[in-house]
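One protein chain is absent from this view; the other protein chains keep their places.
Chain naming follows the written order as A, B and C, and within any one chain the residues start at number 1.
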């Protein structure tokens, strides 16, 4: 996509006030942008304003590279949290896996179908098992075996690798290691996980076993940003599936794979389309 | 709600052009409005712009009664279809029923719970059967028995009654009469029906019997605006429910009632919240 | 329904063994029963056999009143938990409510539509508010105001009332009092509750507020048998509904009402159709 056909995406939150949309859309109009999609909402209890705008810059009077600087004064006037993304600057995504392949396969299949406007420059794992899949996709596969003793050291290498490749987003596609606080702080709001339960139910290990024993009538999966509190990060997407007394734990694991795949795939899609704002312990998904 | 706390709702479509949102939101800002919710989209294939804005007029510098006139020039500049509605001018809704009570009961229950910001000044029927329900709700119930011979005459009386009560919307809550073209033209895009199938499947009579015989694995219900082509009007809302080979036609009818209730109730809710634009054979539901 | 057209329902569990179905269905055949529906399953991990059979007794060679005694030896041979119910002995259901009417209205509406083959001889409440609804339905409404001081005494009266009316099932239709252990033991596996969350998430008070604060993307409702551990009883039915960041707590409460109604209504339907077996902390719903 040439710069002539670039789309820009503004994600913007601030305390509510009159005239915010007018000011912002006037700026876009003035700089030659053509708005494609705009979704705005004010949480009236909290007087909290949130906005996503996508606009086309084909006839823009300023280059993308100067947009941030030009917009800065407006953002400051409203005391906003904000970011602008561009369709020709693809997010660089690292996939972390262990031994289960279903989430990885799903992401790679969609990636090949060009469903995601992202780059996947590398796959990281603590096991060699899924290397053939990475090879078939032509994506470098880096193995960092983790033991209690080597964890800190290996994570340091992983962080260096991610930095070196300018990674914007880490996707834990059934990665069976708890990341250290250090790692999480390095990539704050930049790590997406898939947990195989309908959170906040069944945090921690063996959620399908927990679900079976509690006797729920539906199982779920939850994709969320990773924070230092395990399974407590802001939720991006969830879905569920009906089960019956005829389903064994093994059946739940099998059926749950379909949920995990689809929920993680959707969450990644929202991120790829610049639809997500983290708002404290919650997310806004436009 | 005093005029001091009125919300305004703009629904607006036009050929796409730069600067539409900027112009409109500037107008709202200038007149002292505070935007609560804004959803805009451009259908890029058709270069078709659509927009819904809700804003609060507590600090408005012009009275609601002058808003149309003040906004007119902007709408004309963009060659728009548009309307502005106000939260303190409740839509006046007439419910049409025959003998089935489930959709009527559902609407009245939600009406009593204040889920809908509407008035229901009257209920019309071709049968006396549901009068007790109307009586219990304290809503006048008008019976117009219909035969082939009396239809035209009775409809004329119905139209007069609706006009007299300034009815904005007619809801056919399982009303078992086909309205004449004349009636439909009088209330263009102002009549909502519930059809007990997932349209366009199973148009016409006995859709549950048709569904049973075709052996579908899910039944559905569809709420749509009524046009002169039976079951062909713009669709507002649909939903489905899973069935199995153990379900008889009688089971489909029983289960389908839940679908009909919920789908019609949602469609009415969207209308009550000024969320619907009719766009040719389709609807935009913000 | 005359005895000539009675259906019988057997619910049966035992350790698995060869020949159980053969033995039971032979018994039914021998006594002139015609099987309408049979669903059987063996949990192979636990070697646990469960079965529901519905059969018609029009041509039965023994009267319904002697069926239990006749079947007893088979049940003993397999060391089974079992019960036989009859379609002409309607379950007698007491509805408990407080101030919210939606679940009560839903149940009464279905009761009037004859969706449930049950009797509702009385409604119990700790508040007088919903008496008009009971009156309209022609069902006696008993008020037992509850304070910390009077709770034990009032529950004793309630239990006496339920005993007097031969109540088989208590439905807590948003009854806002925690029942004492004493009450619960008196009606073991005979009290159904609706909890307004997707259990095990958000136990206890204000689940919609909890859901809002946790930022889940779907809310749920759960109907379960009441045990002495609050919100921990065997789950009968659950369902969920998608929400977005635009929904306030008030919206969740409003939307959740639809879930509560439908989930409780379904659970009661399963009970009315003799479809539920309690198996430890879980239920089997055929």
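We take it that a contact is a pair of C-beta atoms (placed from the backbone, for glycine too) under 8 Å apart; a residue touches a chain by one contact, two chains touch by 3 or more.
As the structure is a computational prediction, the values presented were derived from the model and not from experiment.
Undergrad: Would you indicate which residue among C:35, C:113 or C:178 is in contact with the undisplayed chain?
TA: C:35
Undergrad: For the chain left off this view, which of B:121, B:201 or B:269 is in contact with it?
TA: Checking each option in B:121, B:201 or B:269, the one touching the absent chain turns out to be B:201.
Undergrad: Using the definition of touch stated at the top, determine which of B:84, B:176 or B:285 touches the missing chain.
TA: Only one listed residue reaches the unshown chain, and that is B:285.
Undergrad: In the complete complex, the non-displayed chain touches which residues of subunit A?
TA: 37, 102, 105, 109, 113, 115, 136, 246, 254, 257-258, 262
Undergrad: What does the interface between subunit B and the hidden chain look like in terms of residue numbers?
TA: Residues in contact with the chain left out: 41, 43-45, 50, 198-202, 213-218, 220, 234-240, 244-246, 248-249, 279, 281-285.
Undergrad: Considering the whole complex, not just the chains shown, which residues of subunit C touch the missing one?
TA: Missing-chain contacts on subunit C: residues 16, 18-22, 25-26, 28-29, 32-42, 44, 59.
In this text, only the chains that are shown with their structure count from here on.
Undergrad: Where the CA atoms of subunit A average out and where those of subunit B average out, how many Å apart are those spots?
TA: About 37 Å separates the centre of subunit A from that of subunit B.
Undergrad: Just give me the whole-number Å value for how far the CA centre of subunit A lies from that of subunit C.
TA: Here the centre of subunit C sits 42 Å away from the centre of subunit A.
Undergrad: Where in subunit C do residues touch at least two different other chains?
TA: Only 246 qualify.
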